[in-house]
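Removed from the display is one protein chain of the complex; every other protein chain stays in position.
Chain IDs A and B follow the sequence of writing; residue 1 opens each chain.
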Amino acid sequence: MTLSRPAKDAGEPFMSIAARIHEVPDNLLAAIDYCYEKGWTDGLPVVPPTLERVHATLEHEGRPPETVIATHPATGLELSLHAAAVNAVMAGCLPEYFPVLVAAFEAMDKPDFNFHGSTASTGGSAPLLIVSGGYADDIGMNADVNLFGPGNRANATIGRAVRLILRNVFQMVPGISDKSTQGHPGKYSFCIAERMRGNPWPLLCEAQGYPKGVSSVTVFAAGGFCNVENHGGNTPQQVLSSIADAMASYGCITLGQSVVILAPEHMRILADAGWSREEAQTYLFMHAKRSVEGMRAVGKYRASEYEKQHGAHAHQLVETGYVHRGLAPEDILMTLGGGDAGGHSCFIPSWSRGRGSIMQHKPIGVCIDCN
Amino acid sequence: MQLYDPTTSGPQRELLRAPPLTSLDGKTIGILENGKLNATEMLRELARLFEDRHGCKVHAAYSKSNASAPAPAQILKKAADEVDFLITGLGD
Partner (left out) sequence: MLCTEPFEVTARNIARVLGLPSYPFLRVQHPIGSCTLPELEARAQVAYEQAVPILLRA
């Protein structure tokens, strides 16, 4: 059954697109099973997307529901605000989470992010969302203990909504058009907030140039998460050297970008020594490297990639005879996250052997420099 | 209970294949490689068989800078104008 109907009153969105509606028994468990039968889930039960909940979600967006916010570059399939809202409800999102999800897909829609490639690839990446600024607090996101773990509705469901949209709207179905060899758990949900409390550095939303008071979401085509443990190091160099070593592992080293989330214990060491974000990025870039001989020995040396890093546009810090991770220190996003206790930071590599996806960001709930 | 459908159906499309060749003899071949390891080598080996057995000639080798993005339209148009058939690959 298809339905296209005008708004009954001022509070109901006008659906100028043909919104398909399914009639199911008025029984919650039966509705959950129906969603399973239709293949709409990620393997976990979803919240049945009732009309009322979808409409309530769309109230948090000022644009018409048929507004397209992302288009699949290979198939032309389009994500409308309406479809995003349906999947957000299914993921378990509250309506106030919706602006984050919308901004995330608008960022992912930028060509340099390449959301098709990063999702379809055998490389098995998943979009990591990092929400920065006051909006994260407004909607109760977690930036603290168990940062990447379960327990927080906003973190869990916003990340999950991204996955459901990739599956249901863009048909990136595991095994068919998502050919990840092994995948990783972030393909269920991968969404965190940047920690503001105790952060000595400018927040990402500030560093990204947004006006004061504007929050942002950064999207990063992320490979698997690597915990970096160091409880004995007490200088910036010791802490960062252990992170650089993880970044340069033969299984991870590429010309791609990186995300490093410093635990508060580690950040305090850098902050006490007066290290800025730029100094930390520079240190990591200089030390996350492998010799050409080593790369050859494991079959990962490519002359074209070496030339790309060492050629005409080489960063001044690249060292002859070495392959660094990334092309420049700015390729390493660094910020604070996690609980107060524990010398456990993390490194997350980007998808692909090269630079198939470049991280992007968008402001949440506002339009800046719109045409 | 009424539930919205979370999926999207794309625009209805129907594409047509290019007309068949009447013969392979002497035809010009294009190769479009996708940047994956051994892609160029694989496609060249296949093209070589056409060269050896049918007198075909590889006219041009085109390249996609991004394996997971569609080939730029101008490359496809150029290939359509320049060669009789194009050999390319998908995936790894």
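Keep this in mind: contacts are C-beta pairs under 8 Å (C-beta built on N, C-alpha and C of every residue); 3 or more make two chains touch, one makes a residue touch a chain.
Not measured: the values here are computed from a predicted model.
In the full complex, the chain left out of view touches A, B.
Listed residues A:43, A:175 or A:232: the one in touch with the omitted chain is A:175. Against the chain not shown here, subunit B presents residues 10, 12-17, 20-24, 36-39, 41-43, 45-46, 48-50, 53, 85, 87-92. Contact residues of subunit A toward the unshown chain are 74-75, 77, 120, 171, 175-177, 179.
Methods note: only the chains that are shown with their structure count from here on.
Separating the CA-averaged centres of subunit A and subunit B is a span of 32 Å. Looking at the complex, you find that subunit A touches subunit B at residues 19-27, 31, 34-35, 40, 48-51, 54, 73-80, 82-83, 86-87, 90, 111, 114, 116-118, 120-122, 164, 168-171, 179, 356.
Residues 1-8, 10-11, 66-70, 91-92 of subunit B are the ones touching subunit A in the complex.
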